[in-house]
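I have a structure I would like to understand better, so I am pasting it below and will then ask my questions one at a time.
In this view, the complex is presented without one of its protein chains, the others remaining in place.
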Amino acid sequence: MENNHLDTEIIKTKDVNFYYGAFKALTDITMNFEKRKVTALIGPSGCGKSTLLRLLNRMNDLIAGARVEGEVLFEGMNIYDPEVDPVEVRRRIGMVFQKPNPFPKSIFNNITYGPRLTGTANKSDLEALAEQSLKQAVLWDEVKDILGRSAMTLSGGQQQRLCIARALAMKPDILLMDEPTSALDPISTAKIEELIDELKKSYTIIIVTHNMQQAARISDKTGFFYIGKLIEYNATEKIFTNPDVKQTEDYITGRFG
Amino acid sequence: MTRQTVSGAMKRRYLKQHLFFGAVRLSAIILTLALGGILFYILVNGIQVISWEFLTSPPTDSMTKGGIMPAILGTLYLTLGAITVALPLGVVAAIYLTEYAKQGKIVRAIRVGVNCLAGVPSVVFGLFGLGFFVVFLKFGSSILAGALTLGIVILPTIIGASEEALKGVPQTFREASLALGVSKWLTIWKIVLPNALPGILTGSILGIGRAAGETAPIMFTAAAFFTAKLPGSIFDEVMALPYHVYVLATAGTHIEQTRPIQYGTVLVLVALVLGIDLIAIVIRSYMRRNKRW
Partner (left out) sequence: MTRHQKEIIIKNVFFILSLVSILVLGLIVVFLFREGLPVFREVSLRDFIFGMEWYPTYSPPSYGIWPLIVGSLIVTIFSSLIAVPLGVLSAVYISEIAPPAIKEILKSIIELLAGLPSVVLGFFGMVIVAPWLQETFDLPTGLNIINASVILAVMAVPTISSISEDALYAVPNEFKEASYALGATKFETIARIIVPAALSGISTAVILGMARAIGETMVVLMVAGGAAAIPESIFDSVRPMPASIAAEMGEAPFRSGHYHALFATGIVLFLMTLAFNLVADYISQKFKEVGSATL
C-alpha cells in the first residue's frame, strides 16, 4: 500500500506538538491519513483527539494562546505556512462537530451558506447543490418539502445529517468528524454510520470516536492516543484483533479509559 | 493545495472585512474622542476656577460671584437621601426575585414593572414627585420630596445590580447551607448576602452617581435657584449642583459673566459623578480578579 505514495496519502502531520498556552496537549504526532479511507481516532477522554482533528483545518487558530509546532502537509503543502490562508484551508477540509450546530436559519439557507460565500449566487445552482448535498447526506426525502423551515425544528439526528450535508455542499476534500454520533440516539447513529460508509467512496474521512465498536465497524485505519501521544496507528482490523502495543490492548479490552 | 494564489474573489472578501473592521474601529475611536474631548474641555476650563474658597463659600452678588458650597451640600443631602430610600427597597426586591419567587405571572409582572420604571423619562419623575410628594403629601418643594423622587429614579438600577450580584452567588453555597439544616432566611443572611455584597455595593455606588447628576427630577421637587441660608430641616429647599449649572447657563442676564462659575460647577459635578462611577468600576474589576469561586 505504501508503494504509490502520492496517490494514497492526502494529509499528514510531521512532528507536531500542540500547546494551549503552557499546556502541551499533543506530543510528536506524525501521522499519514489515506485518501478515500476512514481513519478513526480513539483514546480516553482528554487525550487530544479533538485537538488533533481541529489542528487539521486550523480551527485551533480561533483559540487564544494556542500554538502549533511541526508541519501539517495537505497535498504536500504545509497548511501552517504563513502564506496559507486558513479560510481557504477550512473551505477544502470540512468539519462536523460533536453537538449538531445548525445555524438558526432555514434548512435551505444552512446548506447554501458556504457556497454563497464563495460566490455561488444563482438560485437554480444553489437549489441543485442543496438537493445533491442533502441526498448525499440521506436527508433529502425527509426535508425536501420543508426546506424553508428553521433547521432548529429538526430532530437531533436530522440536524447532524444537515450539518454533514452543509459540509458536503462545499465539496471538501476531507471531512473531519468529532464524535458526530455521541449526542444521538442509536437509530440516528446507525444512519450516520451507513452514511459514512457511503461517503468514503468519494471523501477522505477522519473521525474521532469514543465508541470502540463504532471505530471497528466503520474505519479502515485506527490511531490510538493516550495523554497527547499517538500510541499505535494501524489497520483497524489489526488494532482490534492483535495490537502491537500492550496499552492499546488494555484500552480496547476495557481495562482502562 | 496550490501555493497562495489569492483569487480575486478572496481578495474582495478580505477587502470587505478590512472596510468593516475599519468602520468598527472608527466607531470606537469616535466614542473615545467624544468622552476625552468633553472631559478635557471641562477640565481645562473648569480647573482655573476651582479653589478652596470656590468650594466652601456661598454665592454672592446675585450669584455672579462667590462659590458653590450650598449646591455641593444640597446635592450630598439629596443623594444620601435617595440611596437611603432606594438601597433597602432595591435589595429586598432583588432578594425576593432571586431567592424566593417562583417564576410565574407575578414575578414576570414585577420584572416588567421594574423595566418600565427604569424607562420612565426623568422629567416625568419630576412631575410625579410634584404631584405626589410636593402637592398631595404636602411635603412642599423640599429635600424630602427631592430625595424620595431621586430614590425612585435609581430604584431600578439598584434592583438590577443586586439581582445580578445575588445570581452570581453559586447555587452550591446555598445548598451546602440548607443541607446543614440552616433556615432559608439565615442562609440568605449569613451566606448569600455577604457573598453578593461587593456586587450590591457596586450597583449602589453607580446609583449614587446617577442620583447626583440628575436634574429634571429635582427641578420641581427640591431644587432652589438660590437659598440665602443652608437648609435647616428636610422640609427645606436646597440648591443642587446640576440645577445650579442649568440655572446659570440658561436663566438670567449674566450668562456670559457667570461662565467661569458655570465651568467650575460643571467640573465639580463631573468629578463627583465620574469619581463615584470610577470607584464602582475599580471595585468591580478588583472583585472579578479576586473572585473566590
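As written, the chain order gives the labels A and B, with residue 1 at the start of each chain.
Methods note: a contact is a pair of C-beta atoms (placed from the backbone, for glycine too) under 8 Å apart; a residue touches a chain by one contact, two chains touch by 3 or more.
Model, not experiment: these values are computed from the prediction.
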Touch partners, limited to displayed chains, of the chain removed from view: A, B
Sole residue of B:Pro59, B:Pro156 or B:Pro231 that reaches the chain not shown, by the stated touch rule: B:Pro156
Listed residues B:Val49, B:Ile83 or B:Val114, member touching the removed chain: B:Val114
For subunit B, residues in touch with the removed chain: 13-14, 16-17, 20-21, 23-28, 30-32, 34-35, 38, 41-42, 89, 92-93, 95-97, 100-101, 109-110, 112-128, 130-132, 135-136, 152, 155-156, 159, 183-185, 206, 209-210, 212-216, 219-220, 242-243, 245-246, 249-250, 259, 262, 266, 269-270, 273-274, 277-278, 281, 285
Interface with the undisplayed chain - residues on subunit A: 57, 59, 62, 87-88, 90-92, 94-95, 97, 99-105, 113-114, 117-118, 152, 155-156, 159, 163, 166-167, 170, 183
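Heads up, the rule we're going with is that only the chains that are shown with their structure count from here on.
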Centre distance in Å when subunit A and subunit B are each reduced to the mean of their C-alpha atoms: 52
Footprint of subunit A on subunit B - complex, ascending: 1-4, 6, 9-10, 13
Subunit B-touching residues of subunit A, taken from the complex the two chains share: 74-75, 77, 79, 83-85, 87-89, 92, 117-119
